[in-house]
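Excluded from the complex is one protein chain; the other protein chains are retained at their positions.
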Amino acid sequence: MPKNYIAQRIGKEFKNGMYANLGIGIPTLSADYIPEGVEVFLQSENGALLFGPKPQRGMSNPDLSNAGTEPITMLPGGSLFDINASFAMIRGGHIDMTVLGALEVDQHGNLASWKIPGKCLSGMGGAMDLLYGCKKVIAALTHTDKYGHSKIKKQCALPLTGAHVVDMIITDKAVFSVTGEGIILDELAPGVTVTEIIDLTEADIINIDDWKNNEK
Amino acid sequence: MPKNYIAQRIGKEFKNGMYANLGIGIPTLSADYIPEGVEVFLQSENGALLFGPKPQRGMSNPDLSNAGTEPITMLPGGSLFDINASFAMIRGGHIDMTVLGALEVDQHGNLASWKIPGKCLSGMGGAMDLLYGCKKVIAALTHTDKYGHSKIKKQCALPLTGAHVVDMIITDKAVFSVTGEGIILDELAPGVTVTEIIDLTEADIINIDDWKNNEK
Amino acid sequence: MTKQIRPEEAVKMIKNGSTVMIGGFLGAAVPLLMIDQLAESDIKEITLITIGAGYRGGGVDIGKLILNRQIKKIICSHVGTDPNLISQIVNNEIEMDLSPMGTFVERVRAGGAGLGAVVTPVGLGTEVEKMAEKITIDGNDFLLHKPIRAEIAIVKAYRADSLGNLQYSGIYSSNPVMATAADLVIAEVDELVEIGDILPEQVGTPGIYVDYIVPGHSSKKRQEIYEALWIATNKL
Partner (left out) sequence: MTKQIRPEEAVKMIKNGSTVMIGGFLGAAVPLLMIDQLAESDIKEITLITIGAGYRGGGVDIGKLILNRQIKKIICSHVGTDPNLISQIVNNEIEMDLSPMGTFVERVRAGGAGLGAVVTPVGLGTEVEKMAEKITIDGNDFLLHKPIRAEIAIVKAYRADSLGNLQYSGIYSSNPVMATAADLVIAEVDELVEIGDILPEQVGTPGIYVDYIVPGHSSKKRQEIYEALWIATNKL
């Protein structure tokens, strides 16, 4: 399952003592892959820090749910605060890392997720604040859409959720770093070849020649 | 004692259920003159609402003091909040009335209290926010300075704490309303004559002729 | 002074065309009973100020007001959870004023705190630039957004006393900030307590902000409602 692979790979980015906010979907799933011995403090933008897993049935608290209104529990040492305090925390640069899904990303660090003109409308919600505020931004998405087209673009075509904000891209095929100049291929998923990445990636990979030489 | 008279006269302005912030000095003293049966909720700009009188010796709480660092008590139903919440309450127009001391006021509703160039410097502190934010602003001051000069001016000479902010002036000689156009004499202190007010007031009193006619 | 009234009375303060702020977030921490009263009323043409749409799928909590076509305009940061709302927006039946969530809640705070604007870098280089004014401070660009206020705010808290002090429990969400930014504030609570039962440090919204208290569902009843909703929607 590409989604599980991506979530598992995100897991490696968690460092001990890190404060992180995980978007809905694959990013949330990555919390299951936080390495043994690594303590991560999860933030929920609706106003909680250090929340834990879902409660058992019958034990849910109507006033404890995450930003997707799914029931959560609070861990010892957790804190609750109003939504302004929560976004002050996010926008103020206090969260070490956020992982967000995307419809597409590009080599300039742009990310699009909130609108497909004429087709789909959702509103940017808290994603923009996370993209502009968090110290490290990871975009997590499948490498290609259902037609096999690259989601890793030279230039996003969809309305942006954030401009020049992405630091790292994790897909089911590869891991990239985003620099001001372009993207750098850092890692291939197991079984993926350099040729495949070249075929499936629209963005310019600035170190692709090094990978080609290594493969030879 | 002029100060006690002023404080006593301020007392009549308290209405049941009112939220009020009282400045240091005479205004604070006016809390002793809140009429029987009138419940007033006092706010302290350092972050308390519904505080009560000084504690007994031995019963003071190091973390409960007013904006002048004098020990206070909290009354049942009181609340504590951080200083940003306190000034949001003040600036946001949620406090019904503030009473503040002044060095001088004028017929335009200007008030000066924070600086005498070359002589005295204090900083405006919270007074400016109170003047611009509270629904009703009362300036409480002695009518004249120690040389007998009027503190109720045509135009303030000292640096302003607030421009066009004063609604009412209470002195040891009289009570005035401030309109856009000038000041209105509403009330004389016991034993004070119209002639005396005319002599001691630099500002234009727009209804002074009515008072003169009445006195004849 | 804060008055305790029944939800049926409270809803009468809302008129056709009123601007109404409703606390909570995607169905959580929302004033359920007051929303039901609104949904059962004939009140129309409401301008609704809310962080986002209702519970995912629509038709729940504020989603009821959408189904009933009682909303003329929505000021919010997210609509993606309610397909009915999206279709009414796409069909130009509901006008939308959108801002990023952090900006939205600061705009409400500014409205309540007497601030003239919100100045934030969030959204630079995106369509948000069209929703704000771009200004430059010391060579850095920011977006300037205007404050938001409502005629009526309906918020949800855990407990209240008769001075209107509100205590929150769990996720406070947008309730504390919305309680500061309306001409009239109605708070729906699980429980009414005596003055002094809510300690000064426990007060989340001081009574100065609250005009009316409405008794809502009990905490026990709310637990049953949310547990059932979560189970029915495969979230528990």
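Chains: A, B and C, in written order; residue numbering restarts at 1 for each.
Just so we're on the same page, a residue touches a chain if its C-beta (ideal position, glycine included) is under 8 Å from a C-beta of that chain, and two chains touch if they have at least 3 such contacts.
Worth saying up front: this structure is predicted, and the values here are computed from it rather than measured.
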item	value
Residue among A:Gly25, A:Pro55, A:Gly78 or A:Pro159 touching the omitted chain	A:Gly78
Listed residues B:Ala20, B:Leu80 or B:Ile169, member touching the removed chain	B:Leu80
Residue touching the undisplayed chain, where the options are C:Phe25, C:Phe104 or C:Phe142	C:Phe142
Chain not shown, touching residues in chain B	45-48, 54-55, 57-58, 60-65, 67-71, 80-84, 87-88, 90-91, 110, 115, 121-129, 132-133, 159-164
Residues of chain C (touch criterion as defined above) contacting the omitted chain	106, 110, 114-122, 135, 137-138, 140, 142, 144, 146, 168-169, 201-202
Interface with the undisplayed chain - residues on chain A	16-17, 19, 41, 43, 48-50, 74, 76-81, 87-89, 91-95, 132-133
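Criterion: only the chains that are shown with their structure count from here on.
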item	value
Co-neighbours of chain B and chain A - touch as defined	C
Longest centre-to-centre distance from chain A, chain (CA-based)	B
Busiest interface, counted in C-beta pairs	A-C
Computed distance of Cα centres, chain B from chain A, in Å	55
Averaged-CA centre spacing for the pair chain C and chain A, given as whole angstrom	28
Chain A, residues touching no fewer than two other chains	none
Multi-partner residues of chain C (each touching 2 or more other chains)	109
